[in-house]
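A single protein chain has been omitted from the complex, and every remaining protein chain is retained in its original position.
Chain IDs A, B, C and D follow the sequence of writing; residue 1 opens each chain.
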Amino acid sequence: MKLPTPLRPFTERDRVFDALVPPAQRVRRQTRHGTILHVEDVTVSFDGFKALDALTLYIYEGELRCIIGPNGAGKTTMMDVITAKTRPDAGQVFFGDGIDLLRLSEPEVAQVGVGRKFQKPTVFEQQSVWDNLVLALHSDKRVWASVWFRLAPAQREQIEQVLETIGLVAERSRLAGELSHGQKQWLEIGMLLLQQPALLLVDEPVAGMSGHEMEQTAELLTALAGERSVVVVEHDMEFVRSIARRVTVLHQGAVLAEGSMAEVQQDPRVIEVYLGA
Amino acid sequence: MGLLWASLRRDRGGQVLLVLLLAAIILVPLLNLAVPAGAPGHLSAYTVALLGKYLCFALLAVSVDLVWGYCGILTLGHGAFFALGGYAMGMHLMRQIGDRGVYGHPVLPDFMVFLDWESLPWFWHGFDLFPFAMLMVLAAPGLLALVFGFFAFRSRVNGVYLSIITQALTFALMLAFFRNEMGFGGNNGLTDFKDLLGFDLQSEAMRVSLFVASALALALGFLASRYLTVTRFGQVLNAVRDAEGRTRFLGYRVENYQLFVWVFSAMLAGVAGALYVPQVGIINPNEFSPLNSIEMVVWVAVGGRATLYGAALGALLVNYAKTFLTSAAPEAWLFFLGGLFVVVTLFLPQGLVGLLRRSRA
Amino acid sequence: MPSAATGAAAAQAVTPTLALESIQQYYGESHILRDLSLTVPAGSCTCVMGRNGVGKTTLMKVIMGLLPIRAGRLLFEGDVLSGRPAVARARAGIGYVPQGRHIFPQLTVEENLQVPLGAGRTDRIPPRVFELFPVLREMLHRRGGDLSGGQQQQLAIGRALVLAPKLLILDEPTEGIQPNVVHDIGEVIRRLREEDGLTVLLVEQKLPFARRVASDFHIIERGSVVRSGAIAALTDALVQQHLSV
Amino acid sequence: EPPIKVGVLHSLSGTMAISETTLKDTVLMLIEQQNAKGGLLGRQLEPVVVDPASDWPMFAERARQLLSQDKVDVVFGCWTSVSRKSVLPVFEELNGILFYPVQYEGEESSRNVFYTGAAPNQQAIPAVDYLRDELGVERWMLVGTDYVYPRTTNKILQAYLKSNGVAEGDVREVYTPFGHSDWQSIVADIKRFAAAGKKTGVISTVNGDANVPFYKELSNQGIAPEDIPVIAFSVGEEELSGLDAEPLVGHLAAWNYFMSVDTPRNDEFVESWLDYIDDDARVTNDPMEAHYIGFNMWAQAVEKAGTTETDAVIDALVGVAVPNLTGGYSAMMPNHHITKPVLIGEIQDDGQFQVVWRTPGLVLGDAWSDYLPESKQIIADWREPLRCGNYNVKTGSCSGQNVE
Partner (left out) sequence: MGYKCIRVATAAVLLILLILGPAAAVERPFGEILQALPSASYEAKATLIRELAETGHPRAVPVLRALSEGDLYVRKADQRVFIVRKGEGGYDLVDPLSGEPAGQAGRRDVKRIGINNTLRNVLAAQLASLSLAAPEAAVRRAAVAQMLGELDASLAATLRARLAEEPDRGVRGMIREALALVDLQAADEATRLAAVQTLHGSLTPEARVRLMALAADPEAGEALRTQARQAVASIDRWRSFYRLMETVFFGLSAGSVLLLAAIGLAITFGVMGVINMAHGEFLMLGAYTAYVLQQLLPGQVGLAVVLAVPAAFAVTGLVGVAIERGLIRHLYGRPLETLLLTFGLSLILQQAVRTIFSPLNRSVATPAWMSGAWQINPALALTYNRLAIILFALAVFLALLALLRFTRLGLQVRAVSQDRQMAQALGVRSEWVDALTFGLGAGIAGIGGVALSQLTNVGPNLGQAYIIDSFLVVVFGGVGNLWGTLVAALTLGLANKFLEPAAGAVLAKILVLVFIILFIQRRPRGLFPQRGRAAEA
């Protein structure tokens, strides 16, 4: 039986309100092969233009992966797909072993443990730096829990630490909207840390940062890896060199090359489309 | 609760509002019932009814502010919830008339008798029981809000699109309630109420009780809303207002937050409507008019958005101005009122509350 | 190439393209630019540097007239600019590439490029723009907002060039741009200075790039210029002192 | 001597201002004239004007203000039924006097309200008689705005037509929302309904602003009055002044007064109105006459009672008779409705009506329609010993009273 057209979308939607289902448990990830993220044959097109073209990519448990590639190669789009912001035309994305990310909504993706920092820093401009961090804090994020939520001393401690790390102690009660570009970058990194995701997607973290700050960021990301998996997109080769173990080069929506930094740097195709002479 | 007290300590305006309400709860009955009519200081029944009406509007404004000021949902249809609450109460009052209607029919309200209804329509059953009617005061607006919000928020309707369909909603309801076939008395609505819980609606004591009930409802509504806004729930609402998409990526199901506050606010509006009807003595589909709903938003803006007490203040002030101006300057009051809105927007971007804050700073 | 390496001292002789005198700027109560003075010699590429949040972007907006100042004077080619609106400054010949790109998201790339035509300095998009950023021609009919970050950055620069400015202000132009294009942008700046006689004011955090394209530098700290000089004078010690945390 | 206060409760803003402002001016004029004659009981009259802003709860609030704050002795006001329903409990509670000047659906009689407009039997029934007897109409289209007045009137008419042997299929009711402005489909429908071979007439209870587009559409679709006459109960001179009457010439209206009525008293009234309002283009209409009658009745009752005290005046009012503007006398009946002649007028191109028919005598306003089953058995009589507005002759009880 077919539903009348206007009703069909309501049944198609797989997002369900949490009043109707048991709390989305954090599915325990069984990382049999040590891969935490499988991206297979993902294709995304916009009005006929293929932003991702059968992209296949695996990220391993605890790895720090750098992804580079020309402007418009599809790096941000790839993150959009992983975080359910964009639905691909084809392909599969699995998180851990069991979780089909393509069937989840954005908040569900976040809840199963994928955190993201956006290319253009996006913070809650009307709220203080502190509140931004509280919002990000890893905890039960359902409605009822939020109504009765209290900041535990341990959590308070945690936030203080992060503030320290991102160098915004003095700005804690300023509105996030008043921060400079670089400061917003830091704040967003701080939020990402507090989310405690198993997989961090970091889109251009050091844009607009000075050299010294870049080093700090590099240290931070390196420290995170191991315990968590980190995917970094960045155009600053100096930075990439300082953190990278394994580098993937995207070009025109597909993987062009993959390997250690040294290998990739030598690759003539990469030099041609990306690095330049 | 600790959180609530802590936040109230910082919320000077809220304190003032609560103190004023407390004072009103004590003073108004005293001045109306204890001071004899004619003596100085006596508060006339007219004034009591008027104040009671203002308080209902204030509660309504608080409910609008909660969704607009804190969650960024510019509702242009909150009048629908207010009116539904009002109709629920009105239906109870109609049933209370019993066989004292003009046609003396034991069950059917007058308008049904002379439009030849055979029997009471199903949705009128149960309203003779006060507890059921009170339940419906919450449930009718709540359910409408739930169904409407469920689909709208899930489909991520937002911004002006949401505003305009809330307006369409209340407009459609207005047209529907105007229809005599609907069984709500058509354009004449529900009137000629006689008593509530066995007490004469026209009696002084009843009027004062209704006033006190309105004041209490406003105080409680304010406290509950204040509590919601200071918890993390409130922060999430703010976050949604500023960057809805980003909130999702932090793991919050935005639609549930919106739905919760939307339904809560609709129920508050319903309560306001239920208290309003016995005090003004009539409920008619005009209360669904989109213009009324826009006016509610204007109260909030005049008072000061996202402050709750500012919304209440705005409602009181604008409505007082309306009462005052329509008798003081019947031909020109629209100039004054319109002018007030213009001036407030231009010079007091944060509403009157902003003015108070600035003068204190 | 002697012209590219104009030293600060040499430039003093002629009227500087831009001169700022004792600028004071506030956001509400917070004092951001404090008694700031600097000059941008004609034909130079002057680089403004400083830590995050010292007020570089603020300074650029002040020059562009997008933020009011409380005191101080701005001179553009000797004319007083202070008090004149952004439109007038753009029409006088200041091109602006803001931090964060500020592309018109719903306009196509072509339309984005056409916007400055209204300012009347030229009446069609100079072919130069496509020569410098070939990707823009490919994307001509795509919405600006759909472009990738780096593509947007190129569009922003191209758009500023449509104004045919005399002074080009670039706020962190290499942010988010792939290395070979960064290199190209450096070339572009060089060519614009040489071939078109353009003066460039640049905010840049990346030292190698700054060293490569700039002729002069100013370092800002706590809202004032603390060091200035020819780029050659930007020693590692200075960097250590002023640009690291 | 303190002045006698006269409350005026008509909307001066909002949707109803268009109709009600004129009535406010009428009352002010009448007060001025009365004062020029030396006032009442040797006291001057003082108007108290408030604006209920077309907002029904506000009507109740304003009424309360007039009665309890301003302590007025009488109120002239209201237009819509819902506004009257809204103020009714207030007038009964605070024991005030309201003169209500507009034709309405009936089914009401309050001790504190005096209905000087037409009840359905003073407008609708004679209109049907005219169409049937004079124009030979056999098929009936009842077009109205969807609210209580048209619904009730049409119910009464349906009952009346049925009792006169009109077949079910020859009557049709159509309703529209308030302010309906797109009449294309309905007018086309009227044309189709009329194409059945029998002479068809349209009875319009279309309200307010919706009339202008309705008539424009009628004329554009070529519905000529000689083919399909339209008779309206809410279109008067004032409404016609808002539209180009040329194409409507020949359509009809049923009222108790027309500006064109040729009597010395009316000439005088029109003259003084044009003088007062200082605009030659203005017109007079039926509700104005109702206020004229009501005002004079009240004045006479006050003189008769020798006081403005409410109860005395209410009692004195019943039986008072004053000249109306159409050349006869109207009397206040015990049911608080008045006697009036019924006139049928044809629209002229100057926006006036030409009287083409009138009832031979006066028609007595019937509070409770004889054509509705439930209301048939109810009568109203505010004299001793009954003193009841809804006395059920079957059960012998007086129901629904809010006053003792």
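As a convention for this text, a residue touches a chain if its C-beta (ideal position, glycine included) is under 8 Å from a C-beta of that chain, and two chains touch if they have at least 3 such contacts.
Keep in mind that what you see is a predicted model, and the values were worked out from it rather than measured.
Novice: In the whole complex, not just what's shown, which of D:Q33, D:Q158 or D:S241 touches the removed chain?
Specialist: Only one of D:Q33, D:Q158 or D:S241 touches the chain omitted from view, namely D:S241.
Novice: Which of D:D267, D:E309 or D:D349 touches the chain that is not shown?
Specialist: D:D349
Novice: If I consider the whole complex, including the chain that's not displayed, which of D:G38, D:G222 or D:G306 touches that chain?
Specialist: Only one of D:G38, D:G222 or D:G306 touches the chain omitted from view, namely D:G222.
Novice: Kindly state which of the options C:G118, C:P134 or C:G197 is in contact with the chain not pictured.
Specialist: For the chain that is not drawn, the touching residue is C:G118.
Novice: Touching the absent chain: which residues on chain B qualify?
Specialist: With respect to the unshown chain, the touching residues of chain B are 74, 148, 151-152, 155-158, 160-161, 164-165, 167-169, 171-172, 175-176, 178-179, 245, 290-291, 294, 297-298, 301-302, 331-332, 334-335, 337-342, 344-346, 349.
Novice: Name, in rising order, the residues on chain C that touch the hidden chain in the full complex.
Specialist: Looking at chain C, the ones touching the missing chain are residues 64-66, 85-87, 89-91, 96, 98, 102, 104-107, 111, 114-121, 143-146, 159-160, 163.
Novice: For chain D, enumerate the residues touching the unshown chain of the complex.
Specialist: Residues in contact with the chain left out: 12-13, 15, 17-18, 21-22, 134-135, 146, 174-177, 179-182, 184-186, 188-189, 194-197, 209, 212-213, 216-217, 219-222, 224-226, 229, 238-239, 241-247, 249-250, 252, 346, 348-349, 351, 354, 356.
The definition used in the following text is that only the chains that are shown with their structure count from here on.
Novice: By CA centroids, point me to the most central chain in this structure.
Specialist: Most central by this criterion: B.
Novice: When the centre of a chain is set as the mean of its C-alpha atoms, what distance in Å lies between chain A and chain B?
Specialist: 44
Novice: On a C-alpha centroid basis, what's the spacing between chain B and chain C, in Å?
Specialist: Averaging C-alpha atoms per chain gives centres 54 Å apart.
Novice: From the C-alpha centre of chain A to that of chain C, how far is it in Å?
Specialist: Between these chains, centre-to-centre, one finds 31 Å.
Novice: Which residues belonging to chain D are in contact with no fewer than two other chains?
Specialist: Where chain D is concerned, no single residue meets two or more other chains.
Novice: Could you list which residues of chain B touch at least two other chains?
Specialist: Correct list: empty.
Novice: If you connect every pair of chains that touch, what shape comes out? Choose line, ring, star, complete or other.
Specialist: line
Novice: Which chains touch, pair by pair?
Specialist: Contacting pairs: A-B, A-C, B-D.
Novice: Applying the document's contact rule, which stretches of chain A touch chain B when the two form their complex?
Specialist: Going by the criterion above, the answer is residues 9-10, 13, 15, 17-19, 83, 85, 105-107, 109-111, 116, 118, 122-127, 131, 134-136, 141-143, 146-150, 191, 195.
Novice: For the complex, give me every residue of chain B touching chain A.
Specialist: Listed in rising order, the residues are 3, 150-151, 154-155, 228, 231-233, 235-236, 238-239, 241-243, 245-257, 259-260.
Novice: For chain B, which residues count as touching chain D in their complex?
Specialist: Residue list for chain B touching chain D: 44-46, 49-50, 53, 99-105, 110-111, 113-116, 175, 178-180, 186-189, 191-194, 202, 276, 280-282, 284, 286, 322-323, 326-327, 330-331, 333-334.
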